[in-house]
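Omission of a single protein chain aside, the complex is shown with its protein chains in their original locations.
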Amino acid sequence: MRFGFFLCAILSCAPALAQDTKKEIQKYQQMIADGSPVELFELEGEALWKKAQGPNNVSLEKCDLGQGAGVLKGAYARLPRYFKDADRVMDLETRLLHCMTTLQGRSREEATKRVFGNENQPSEMEYLSAWVASQSRGVKLAAGTSHPKEKEAFALGRALFFHRAGAWDMSCASCHGEDNKRIRMQDLPVLYKPQAARPIMATWPAYRVSNSQFKTMQWRINDCYRQMRYPEPKFASDATIALNTFLTVTAAGEPYRGPGTKR
Amino acid sequence: MTRRSLLAVLGLLLAKPLSVLAAWNEQAFGAKTTADALKGIGASAPSPSKDIVIDAPQIAENGAVVPIEISSSIPGTSAIAVVIEKNPFPLAGRFEFKEGALPFVKLNVKMGETSDVRVVAFAGGKQFSATREIKVTIGGCGG
Partner (left out) sequence: MAGPMKMRATLAGGGTAAAHTDVRVLMTHPMTTAQSGQALHFIQNITVKQNGKTVIEAEISQAVSRNPVFSFRLKGGAKGDKIEVSWLDNKGETNKIETAVA
């Protein structure tokens, strides 16, 4: 109990926002989404998808994101999922990396040299994520749940969500595990509950107006760990994919409406 | 003179001619107070008007992008200016509507802090204005 208060002190936890404040913030979110630079990232992403690269000098257009080679419609909404050719559950960025190395012949080192960009120079992964995600607009989120490895990933993701560790002995649930909490002016969604997870997972990846950057789920998980003072997770690691699986499965059924625009 | 300062001077000299290619009201945009900005655009004493509609959220989750939608139903509106009173340089923009355009604009502005946003409409040689407060907050962990 005492520890809870201590945590709250660190997080500057406060009761959730009042209803009319919430409504005004919703109006803000609506107005920035309707007229967002997100489409520019989708445009660039489309160009990169079609660009011949790597030693094999081919584009990503034959990449199989789970719905068949080159099939983009609905692919993002059905990730993460198990892929037989890699014998692994993969999320979007992991699968893009797979296609970069297998189709284009690029080295993992080269393809992951700069996975997270900045406002002046977004990364290839960010542009591609925007483009691929945009092709799932309107499709219900349906990450894989039937294959044993998919079930394993979900279980691991859930365990990680609640597991406290790191320099501050925090878990995802420290911020996202209790009702009626906020950090500064932002309500904290309780992400293990479908009702809260759905609108969140339906709008990532997203353009962050606060830093003018397009951010992906791999980045989001990476940054959460940074904020909790954990060691940095590896890009496309089993842990990050597992968390992404847990969150997406929890949000199952929600029509995807991203890429989003967020504060 | 060091090479760097020589380059800086050259840069300034080169920059000058380009800026005369299109008119840009340096005096008004460089004004640090609302009064000076209004003077700079020739609207020192605008009359309040309810026919200028400012549609904006009362609270912005982040000051980097604040969406504002403006329309004027004052007959003959030929231009609209946006002044963010507490910004270091209050004048954010001036939109001139020629024959064929409606006096309407939606834009995203940066606001340094909670502030009144004043919209000035120019119509038939007169100036009108409306004001709206927008609160600027910060959400999240900064990530």
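Each chain gets a letter, A and B, in the order it is written, and its residues are counted from 1.
Definition applied: contacts are C-beta pairs under 8 Å (C-beta built on N, C-alpha and C of every residue); 3 or more make two chains touch, one makes a residue touch a chain.
Nothing here was measured: the structure is a model prediction, and the numbers come from that model.
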Which one touches the absent chain: B:Ala43, B:Ala56, B:Ile84 or B:Val136? B:Ile84
Missing-partner contacts on chain A, residue numbers: 35-37, 39-40, 43-44, 119-120, 209, 212
Taking the full complex into account, what residues of chain B touch the chain not shown? 15, 18-19, 21-25, 29, 64-66, 69, 84, 87-89, 91-102, 104-110, 112
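Rule of thumb we're sticking to: only the chains that are shown with their structure count from here on.
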Rounded Å distance between chain A and chain B, as computed from the means of their C-alpha atoms: 36
Could you please specify the touching residues of chain B with respect to chain A in the complex? 56-62, 64-65, 67, 69, 106, 108, 137-141, 143
Which residues of chain A touch chain B once you look at their complex with the stated criterion? 21, 24-25, 27-29, 31-32, 35, 175, 183-186, 209-212, 220, 223-224, 226-227, 263
